[in-house]
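Left out: one protein chain. Kept in place: all the others.
And then subunit A:
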Amino acid sequence: MTDMAIQITGLVKQYGEKTALEQLTLSVPRGEIFGLLGHNGAGKTTAVNILTTLLPPSSGTASVAGRDIQTQPAEVRRVIGYLPENVQFYDNLTLHENLMFFAQLSGVQHPAARIRVVLDIVDFPGHERERMGTFSKGMRQRAGIAQAILHEPEVLFLDEPTSGLDPQGVATLRNIIIRLNRELGVTVFMNTHLLGEVTRTCTSIGILSAGELIYQDSIAATMNSFPGQDSLEEIYLSIAAGTPS
(Lines give C-alpha, C1' and ligand atoms only; values in the text may rest on other atoms or scores of the structure.)
Protein backbone atom coordinates (compact mmCIF):
# COMPACT_ATOMS: atom_id res chain seq x y z
CA MET A 1 0.00 0.00 0.00
CA THR A 2 1.46 3.36 -1.06
CA ASP A 3 1.99 6.08 1.55
CA MET A 4 0.51 8.63 -0.77
CA ALA A 5 -3.24 9.10 -0.78
CA ILE A 6 -3.00 11.27 -3.88
CA GLN A 7 -0.19 11.40 -6.39
CA ILE A 8 -0.44 13.77 -9.36
CA THR A 9 2.27 14.13 -12.02
CA GLY A 10 2.24 16.63 -14.89
CA LEU A 11 -1.53 16.84 -15.02
CA VAL A 12 -2.91 19.02 -17.81
CA LYS A 13 -6.53 19.82 -18.57
CA GLN A 14 -7.51 21.87 -21.55
CA TYR A 15 -10.95 23.03 -22.61
CA GLY A 16 -10.37 23.90 -26.25
CA GLU A 17 -7.88 26.76 -26.24
CA LYS A 18 -8.19 27.37 -22.50
CA THR A 19 -5.82 25.59 -20.14
CA ALA A 20 -7.46 24.87 -16.78
CA LEU A 21 -4.57 22.88 -15.30
CA GLU A 22 -0.96 23.34 -16.37
CA GLN A 23 1.50 20.54 -15.50
CA LEU A 24 0.07 20.06 -12.01
CA THR A 25 2.31 17.91 -9.85
CA LEU A 26 1.21 17.28 -6.28
CA SER A 27 1.39 14.61 -3.58
CA VAL A 28 -0.83 14.27 -0.54
CA PRO A 29 0.27 11.70 2.08
CA ARG A 30 -2.28 9.45 3.75
CA GLY A 31 -3.89 10.84 6.88
CA GLU A 32 -3.72 14.49 5.82
CA ILE A 33 -6.47 17.07 5.63
CA PHE A 34 -5.30 18.87 2.52
CA GLY A 35 -6.74 22.24 1.53
CA LEU A 36 -6.46 23.31 -2.09
CA LEU A 37 -6.68 27.09 -2.29
CA GLY A 38 -6.89 29.48 -5.20
CA HIS A 39 -8.86 32.28 -6.81
CA ASN A 40 -12.05 31.57 -8.70
CA GLY A 41 -11.11 29.87 -11.95
CA ALA A 42 -7.70 28.77 -10.66
CA GLY A 43 -8.51 25.14 -11.50
CA LYS A 44 -9.46 23.75 -8.06
CA THR A 45 -12.75 22.17 -9.08
CA THR A 46 -11.19 20.85 -12.30
CA ALA A 47 -8.50 19.13 -10.21
CA VAL A 48 -11.13 17.55 -7.93
CA ASN A 49 -13.26 16.50 -10.91
CA ILE A 50 -10.26 14.75 -12.48
CA LEU A 51 -9.27 13.03 -9.22
CA THR A 52 -12.85 11.83 -8.68
CA THR A 53 -12.91 10.46 -12.28
CA LEU A 54 -15.64 12.87 -13.36
CA LEU A 55 -13.35 14.45 -15.95
CA PRO A 56 -10.60 12.85 -18.04
CA PRO A 57 -7.26 14.71 -18.01
CA SER A 58 -5.77 15.96 -21.28
CA SER A 59 -2.39 14.54 -20.26
CA GLY A 60 -0.40 13.55 -17.18
CA THR A 61 -1.10 10.91 -14.57
CA ALA A 62 -2.81 10.75 -11.21
CA SER A 63 -3.59 8.08 -8.67
CA VAL A 64 -5.86 8.00 -5.64
CA ALA A 65 -5.12 5.52 -2.85
CA GLY A 66 -2.73 3.77 -5.22
CA ARG A 67 -5.31 3.38 -8.05
CA ASP A 68 -4.68 5.06 -11.38
CA ILE A 69 -7.57 7.35 -12.32
CA GLN A 70 -7.30 6.51 -16.01
CA THR A 71 -6.60 2.80 -16.01
CA GLN A 72 -8.54 1.89 -12.83
CA PRO A 73 -11.41 4.40 -12.65
CA ALA A 74 -13.89 1.89 -11.19
CA GLU A 75 -11.40 1.00 -8.46
CA VAL A 76 -10.87 4.67 -7.69
CA ARG A 77 -14.65 5.14 -7.29
CA ARG A 78 -14.74 2.34 -4.73
CA VAL A 79 -12.22 4.08 -2.46
CA ILE A 80 -13.34 7.71 -2.68
CA GLY A 81 -16.16 9.69 -1.16
CA TYR A 82 -17.26 12.94 -2.75
CA LEU A 83 -19.36 15.91 -1.76
CA PRO A 84 -19.78 18.44 -4.57
CA GLU A 85 -20.57 22.09 -3.94
CA ASN A 86 -24.29 22.90 -3.54
CA VAL A 87 -25.55 19.34 -3.80
CA GLN A 88 -29.34 19.14 -3.43
CA PHE A 89 -30.09 15.40 -3.21
CA TYR A 90 -33.56 14.05 -3.97
CA ASP A 91 -35.97 16.35 -2.20
CA ASN A 92 -38.98 14.02 -2.37
CA LEU A 93 -37.09 11.25 -0.59
CA THR A 94 -36.34 11.09 3.11
CA LEU A 95 -32.81 11.27 4.46
CA HIS A 96 -32.90 7.51 5.09
CA GLU A 97 -34.12 6.80 1.54
CA ASN A 98 -31.43 9.03 0.03
CA LEU A 99 -28.71 7.34 2.07
CA MET A 100 -30.12 3.87 1.35
CA PHE A 101 -30.05 4.67 -2.37
CA PHE A 102 -26.39 5.69 -2.33
CA ALA A 103 -25.46 2.82 -0.01
CA GLN A 104 -27.02 0.30 -2.40
CA LEU A 105 -25.29 1.89 -5.39
CA SER A 106 -21.98 1.67 -3.54
CA GLY A 107 -22.49 -2.00 -2.72
CA VAL A 108 -22.60 -1.49 1.07
CA GLN A 109 -23.27 -4.90 2.66
CA HIS A 110 -25.63 -3.99 5.51
CA PRO A 111 -26.90 -0.60 4.43
CA ALA A 112 -29.45 0.01 7.21
CA ALA A 113 -26.87 -0.63 9.93
CA ARG A 114 -24.25 1.41 8.12
CA ILE A 115 -26.66 4.36 7.78
CA ARG A 116 -27.13 4.37 11.57
CA VAL A 117 -23.34 4.39 12.01
CA VAL A 118 -22.67 7.26 9.60
CA LEU A 119 -25.50 9.36 11.02
CA ASP A 120 -23.91 8.88 14.40
CA ILE A 121 -20.50 9.89 13.01
CA VAL A 122 -21.90 13.13 11.55
CA ASP A 123 -23.96 13.64 14.71
CA PHE A 124 -27.25 13.79 12.84
CA PRO A 125 -29.79 11.55 14.55
CA GLY A 126 -33.57 11.90 14.48
CA HIS A 127 -34.01 13.17 10.90
CA GLU A 128 -34.01 9.87 9.02
CA ARG A 129 -37.73 9.99 8.18
CA GLU A 130 -37.80 13.64 7.11
CA ARG A 131 -37.86 14.55 3.43
CA MET A 132 -34.68 16.28 2.36
CA GLY A 133 -36.64 19.05 0.66
CA THR A 134 -37.25 20.45 4.15
CA PHE A 135 -33.55 20.48 5.13
CA SER A 136 -31.46 23.63 5.68
CA LYS A 137 -28.11 24.07 3.94
CA GLY A 138 -26.24 22.92 7.06
CA MET A 139 -28.39 19.80 7.37
CA ARG A 140 -27.82 19.00 3.69
CA GLN A 141 -24.06 19.30 4.11
CA ARG A 142 -24.12 16.89 7.05
CA ALA A 143 -26.25 14.51 5.01
CA GLY A 144 -23.75 15.01 2.18
CA ILE A 145 -20.84 13.97 4.37
CA ALA A 146 -22.90 10.98 5.56
CA GLN A 147 -23.49 9.80 1.95
CA ALA A 148 -19.82 10.34 1.13
CA ILE A 149 -18.58 8.03 3.91
CA LEU A 150 -21.23 5.29 3.60
CA HIS A 151 -18.84 2.90 1.85
CA GLU A 152 -15.89 3.68 4.17
CA PRO A 153 -13.75 5.53 1.62
CA GLU A 154 -10.02 5.98 2.01
CA VAL A 155 -10.02 9.48 0.52
CA LEU A 156 -12.78 12.06 0.91
CA PHE A 157 -13.10 14.92 -1.60
CA LEU A 158 -15.01 18.00 -0.47
CA ASP A 159 -15.71 20.91 -2.83
CA GLU A 160 -16.29 24.12 -0.85
CA PRO A 161 -17.90 22.17 2.01
CA THR A 162 -18.54 25.20 4.24
CA SER A 163 -19.72 27.56 1.51
CA GLY A 164 -22.97 29.26 2.49
CA LEU A 165 -23.09 27.86 6.03
CA ASP A 166 -23.67 29.95 9.15
CA PRO A 167 -20.88 30.04 11.80
CA GLN A 168 -22.54 27.25 13.78
CA GLY A 169 -22.79 25.11 10.65
CA VAL A 170 -19.16 25.80 9.75
CA ALA A 171 -18.00 24.78 13.23
CA THR A 172 -20.09 21.59 13.16
CA LEU A 173 -18.78 20.58 9.77
CA ARG A 174 -15.19 21.36 10.80
CA ASN A 175 -15.54 19.05 13.82
CA ILE A 176 -16.95 16.28 11.64
CA ILE A 177 -14.09 16.56 9.12
CA ILE A 178 -11.47 16.52 11.88
CA ARG A 179 -13.17 13.54 13.53
CA LEU A 180 -13.28 11.59 10.27
CA ASN A 181 -9.59 12.24 9.78
CA ARG A 182 -8.37 11.58 13.31
CA GLU A 183 -10.66 8.76 14.41
CA LEU A 184 -11.30 6.95 11.15
CA GLY A 185 -8.06 7.78 9.33
CA VAL A 186 -9.78 9.20 6.27
CA THR A 187 -7.58 11.42 4.08
CA VAL A 188 -9.48 14.61 3.23
CA PHE A 189 -8.90 16.72 0.12
CA MET A 190 -10.92 19.92 0.17
CA ASN A 191 -11.31 23.04 -1.94
CA THR A 192 -12.23 26.12 -0.02
CA HIS A 193 -12.21 29.89 -0.01
CA LEU A 194 -12.57 30.25 3.75
CA LEU A 195 -8.94 30.64 4.80
CA GLY A 196 -9.79 30.91 8.50
CA GLU A 197 -11.35 27.47 8.28
CA VAL A 198 -8.31 26.11 6.47
CA THR A 199 -6.09 27.15 9.38
CA ARG A 200 -8.39 25.40 11.88
CA THR A 201 -9.09 22.28 9.82
CA CYS A 202 -6.29 21.45 7.38
CA THR A 203 -2.91 19.92 8.11
CA SER A 204 -1.42 21.00 4.78
CA ILE A 205 -2.25 23.30 1.88
CA GLY A 206 -1.56 23.86 -1.78
CA ILE A 207 -2.19 27.05 -3.71
CA LEU A 208 -3.26 26.96 -7.34
CA SER A 209 -2.97 29.95 -9.61
CA ALA A 210 -4.03 29.88 -13.26
CA GLY A 211 -3.88 26.10 -13.22
CA GLU A 212 -0.38 25.89 -11.74
CA LEU A 213 0.58 24.83 -8.23
CA ILE A 214 2.56 27.76 -6.83
CA TYR A 215 2.87 26.63 -3.22
CA GLN A 216 2.55 23.49 -1.09
CA ASP A 217 3.48 22.86 2.52
CA SER A 218 2.06 21.94 5.92
CA ILE A 219 0.02 24.54 7.78
CA ALA A 220 2.57 24.66 10.60
CA ALA A 221 5.49 25.19 8.22
CA THR A 222 3.53 27.77 6.27
CA MET A 223 2.75 29.84 9.37
CA ASN A 224 6.43 29.65 10.44
CA SER A 225 7.78 30.53 6.99
CA PHE A 226 6.06 33.90 6.87
CA PRO A 227 6.91 35.48 10.24
CA GLY A 228 5.68 38.96 9.27
CA GLN A 229 2.19 37.68 8.41
CA ASP A 230 -0.40 37.08 11.12
CA SER A 231 -2.94 35.06 9.22
CA LEU A 232 -3.17 32.54 6.41
CA GLU A 233 -5.18 35.12 4.50
CA GLU A 234 -2.20 37.52 4.46
CA ILE A 235 0.15 34.69 3.53
CA TYR A 236 -2.15 33.53 0.75
CA LEU A 237 -2.47 37.03 -0.66
CA SER A 238 1.28 37.58 -0.60
CA ILE A 239 1.95 34.24 -2.33
CA ALA A 240 -0.81 34.81 -4.87
CA ALA A 241 0.40 38.37 -5.54
CA GLY A 242 3.70 36.95 -6.78
CA THR A 243 1.99 35.23 -9.69
CA PRO A 244 -0.44 36.32 -12.34
CA SER A 245 -4.03 35.53 -11.23
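Simple rule for what comes next: a residue touches a chain if its C-beta (ideal position, glycine included) is under 8 Å from a C-beta of that chain, and two chains touch if they have at least 3 such contacts; residues count from 1.
Basically, contacts and distances are computed from a predicted model.
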### Query
UniProt name of the unshown chain, from "Polyphenol oxidoreductase", "2-oxoisovalerate dehydrogenase subunit beta", "Transport permease protein" or "Biotin synthase auxiliary protein"?
"Polyphenol oxidoreductase"
### Summary
Full-complex touch with the removed chain, picking from A:147, A:172 or A:222, is A:147
### Query
So which of A:7, A:52, A:141 or A:203 would be touching the chain we can't see?
A:52
### Task
Among A:9, A:59, A:104 or A:225, single out the residue that touches the unshown chain.
A:104
### Query
Looking at the whole complex, which of A:42, A:80, A:170 or A:190 touches the chain that is not displayed?
A:80
### Message
Need a quick check: the contact residues on subunit A for the chain that isn't drawn.
### Response
52-55, 74, 77-78, 80, 82, 84-93, 97, 101-102, 104-107, 131, 147
